[in-house]
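Note that one protein chain of the assembly has been removed; the remaining protein chains are unaltered in position.
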Amino acid sequence: MPGNSFGTLFRVTTFGESHGYGIGAVIDGCPPRISLQPEDFYAAMAARRPGKSPSDTPRREKDTVKILSGVFKGLTTGTPITLLILNRDVNSRPYEILSTLFRPGHGDYTYFKKYGHFDYTGGGRASARETAARVAAGVVADKILYPLGIEFTAFTVELGGIRIKKIDLNYINKSPLLCPDPDASEEMIDLISKVRQEGDSLGGIVEARISGCPPGLGEPVFDKLEADLAKAVMSIGAVKGVEIGEGFGAARLRGSENNDSITPDGFASNHAGGILAGISNGETIIIRAAVKPIPTIRLEQDTINREGQPAKLKMQGRYDISAIPRIIPVITAMLKIVLADHYLRQRAIMTE
Amino acid sequence: MPGNSFGTLFRVTTFGESHGYGIGAVIDGCPPRISLQPEDFYAAMAARRPGKSPSDTPRREKDTVKILSGVFKGLTTGTPITLLILNRDVNSRPYEILSTLFRPGHGDYTYFKKYGHFDYTGGGRASARETAARVAAGVVADKILYPLGIEFTAFTVELGGIRIKKIDLNYINKSPLLCPDPDASEEMIDLISKVRQEGDSLGGIVEARISGCPPGLGEPVFDKLEADLAKAVMSIGAVKGVEIGEGFGAARLRGSENNDSITPDGFASNHAGGILAGISNGETIIIRAAVKPIPTIRLEQDTINREGQPAKLKMQGRYDISAIPRIIPVITAMLKIVLADHYLRQRAIMTE
Amino acid sequence: MPGNSFGTLFRVTTFGESHGYGIGAVIDGCPPRISLQPEDFYAAMAARRPGKSPSDTPRREKDTVKILSGVFKGLTTGTPITLLILNRDVNSRPYEILSTLFRPGHGDYTYFKKYGHFDYTGGGRASARETAARVAAGVVADKILYPLGIEFTAFTVELGGIRIKKIDLNYINKSPLLCPDPDASEEMIDLISKVRQEGDSLGGIVEARISGCPPGLGEPVFDKLEADLAKAVMSIGAVKGVEIGEGFGAARLRGSENNDSITPDGFASNHAGGILAGISNGETIIIRAAVKPIPTIRLEQDTINREGQPAKLKMQGRYDISAIPRIIPVITAMLKIVLADHYLRQRAIMTE
Partner (left out) sequence: MPGNSFGTLFRVTTFGESHGYGIGAVIDGCPPRISLQPEDFYAAMAARRPGKSPSDTPRREKDTVKILSGVFKGLTTGTPITLLILNRDVNSRPYEILSTLFRPGHGDYTYFKKYGHFDYTGGGRASARETAARVAAGVVADKILYPLGIEFTAFTVELGGIRIKKIDLNYINKSPLLCPDPDASEEMIDLISKVRQEGDSLGGIVEARISGCPPGLGEPVFDKLEADLAKAVMSIGAVKGVEIGEGFGAARLRGSENNDSITPDGFASNHAGGILAGISNGETIIIRAAVKPIPTIRLEQDTINREGQPAKLKMQGRYDISAIPRIIPVITAMLKIVLADHYLRQRAIMTE
């Protein structure tokens, strides 16, 4: 299969480029008779929308999700749900230089090598704008999961090297960076302001938690729940690392420390991050993603043109300083898509 | 699709349980007229075989790979290649206790919750023995890649908290732990010996490098090369984290540091780990995997039985102290399978 | 995978309902740098459009294909091509009765049983209108095949029991029924006129020929070229039978008659219809499809309502008398999609 679809039974195909007509998703396999209205998308799309946090660019897309198919009288029909988000606030002029120069840290060079040409306006298919379609699809996935009591929380645990020291889940939505530590949040905001002036950018780490997941989701061997979660998260452009539960920290634990004892009331600890042998164990699923700094910076960089000659690149305009926090709803959306898919897969074989 | 297959065009399906008749793989999509003999599997299977390193159990499977189909007069035919490895050194008696008790850190509990019953002898389908089939499949993948100059190296960068301080690639095969730092290797061996006596186990980190990969492999959006690599590696039982290039370290870099400048002679650095926007850029692909400590330990642990009542579990026998170094050829095999698959995918659309 | 996608490497996903916003297709896997403009769709869409032949309803959709994504500066980019056709000439009022009654011969009853509710306006997802998206996708497939010299011809060989007696390929486009026999064409037109007055409908048989197909396309065992062609054609709503080469006639031949001798200049005959053991042999591929009579008729019919009580149904309005000839470009489109897919699949493994 080509690479623009994800999932086995709950299958999401995204399409569109940053500066084209629009971006969207076709969701095939959604069960019927689920209520779905345009308003259901408002909150998630707003969370991903730029211009809300100190690390964002001021570009403001309205990002209204239009439901083109698959819903009748307000209920899903079981046929493909097509979601379309028009591109409105598009100015391709600053990108004209990319018809000759490759941006370091971006896909310009690799798309050119792969395809021989590519849509360079606004990042084309490789733009973070593509993730708006994922967020929209995640809303539909959530419609399957929420009634089951499966809930998702995600927050910033590190930004520009500043790590949270405590987790106050109630503070997350008060922090413009979705950071659960008020002090760290302040520090991060200050750092962003400083780095913005320098014309540079920042990376960070996001943690997501999935509570209420029943035991039994995930498949043996290749489609382990953690494998599909890792792929889902790593398929987001800025993500360069993924870990489950203790993750890289598990490498430093002894077996006696890392094993979670089992008691009549459940697991005594959750080093495993809610997944054993690729299958959910009923505990909270914990996953962290390493987010690289935004590659588009205002500082001058060395690069080459399409003929291979050296060149200097200096991007004009204003850009996001960090993919955090806008990437957080994207990560959550991908987790939801994975869970909805594995839930349907498990339904197909459940036998009691 | 169910979860025991991997890959789109070079598609590997594994089967078998630890204490059943045998384990194996069916490889569908391998191009024709590639030389393939039983001897081609010797080196890779020997590398994965237990009993060679200080961290291994002494169980000795001969692990001869039998080619059941897909090869005629020594050449692949383009039809499914079936590889079978018989289980010989099998003693299921120590596992009889698992008909009632769940081992902490293992899939016993989750398989039981998912399927209602499971093969508990030797770990059944969830046993690391399944990975022998992956290693065999990796040998076939390598037959496609090696003539293209794509080569794989993998080694231990950390074990039980001991991190390498230097990388001497020539030392890797001299170290029983495939550790490129002679001093660290010695320290690790000492630690293993100590932990073995304690009845405990150790985790670590493995790094793999893929050199000679041409630019252009990987698909946009969901089947990014790094996403498929992450899934491939995370689908190995003991792996709880994956990172590409700078990985989690990228979270602490500025964009100006993390971006790899492009010069007429190639990239000036390789923070990206050889992949940009999900597509290989021609540089060495670098991937690291966090390996958790082996969950089977000789120390007594708290658990429950199938009726939910508390119980103590104390495994008899001798077990691996660490999945490292035996996991290294498994990781390499999975990387090979991903690369072979993406190479064939790219061939289908290449146009010049 | 859910059921709205087709193909492995050239993968078409269709979406949309008859009376919704529009219908469309996402094509993932199309090679890059193929010229594609809105005008490329004019001829094929016009051929499928109603109101051109004596057997059609007078509904007139303009059926302009809008390219939403995947094309940059007039060339495909290798990323998903999204095609959208708006629904304009929509009057759902005559369908309101279908909120309670099931039409015989239609999917109303089965969609209701499968999903618990369904979009009954204009046939919803089960409407023949969905095939407009297939025709559009077929245009893209043809862009891959035409430069290779692979060409498609299709025509009516039977309608309402009237069978052609000769084949004049030059006459096909002169016949409003795409019938290659002028006399039979006239007879068919007369029959349609008579049946229209009776309020009834007609079926028929279509033959398609694919010339210029190189040998080697098709996969062993399940994805035989003829199996994928059969699925492709049988997936069109009105088709109830498919045959390749001699087809059902082969059942009455001896082996010595049905076998095609091989000569230095090619096959001496083509009973096989261009496919041997599931793989193209270089001869013209010949496939026939049995098309059932349109189930929507103006005659009164017995049915039940959603509560299971008997009812009479009499559809008002004007309807197509036969799916022929409008189904012909749909069949051709599906054949093109299969061929493009198998061509790309073969490219991935070709080795010389």
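Lettered A, B and C in written order, each chain numbered from 1.
What we mean here is this: a residue touches a chain if its C-beta (ideal position, glycine included) is under 8 Å from a C-beta of that chain, and two chains touch if they have at least 3 such contacts.
Just so you know, these numbers come straight off a predicted model, no measurement behind them.
Undergrad: Per the definition of touch given earlier, which of C:Arg33, C:Lys52, C:Lys66 or C:Lys231 contacts the omitted chain?
TA: For the chain that is not drawn, the touching residue is C:Lys231.
Undergrad: Of the residues C:Leu276, C:Val330 or C:Leu344, I need the one that contacts the missing chain.
TA: Reading the full complex, the residue touching the unseen chain is C:Leu276.
Undergrad: In the complete assembly, which of C:Asp28, C:Asp142, C:Glu158 or C:Glu187 touches the absent chain?
TA: Checking each option in C:Asp28, C:Asp142, C:Glu158 or C:Glu187, the one touching the absent chain turns out to be C:Glu158.
Undergrad: Can you list, in ascending order, the chain C residues touching the missing chain?
TA: Residues in contact with the chain left out: 1-6, 8, 14, 102, 104-107, 109-111, 113-114, 116, 125-126, 130, 158, 160-161, 195, 200-205, 215-224, 226-232, 234-235, 237, 240-264, 268, 272-273, 275-282, 290-297, 299, 301-304, 308-310, 346, 351-352.
Undergrad: Determine and list the chain B residues touching the chain excluded from the picture.
TA: Contact residues on chain B toward the absent chain are 1-5, 8-9, 11, 13-17, 20-24, 26, 28-29, 32-33, 66, 68-70, 72-73, 75, 77-82, 84, 114-119, 124-125.
Undergrad: Can you list, in ascending order, the chain A residues touching the missing chain?
TA: 1, 8-9, 29, 31-33, 78-79, 220, 344-345, 347-349, 351
Note that only the chains that are shown with their structure count from here on.
Undergrad: Hey, how far is the Cα centre of chain A from the one of chain C, in Å?
TA: 39
Undergrad: Roughly how many whole angstrom separate the Cα centroids of chain B and chain C?
TA: Distance between chain centres: 46 Å.
Undergrad: In chain C, what residues contact two or more other chains?
TA: Touching at least two other chains: 1, 8-9, 29, 32-33, 78-79.
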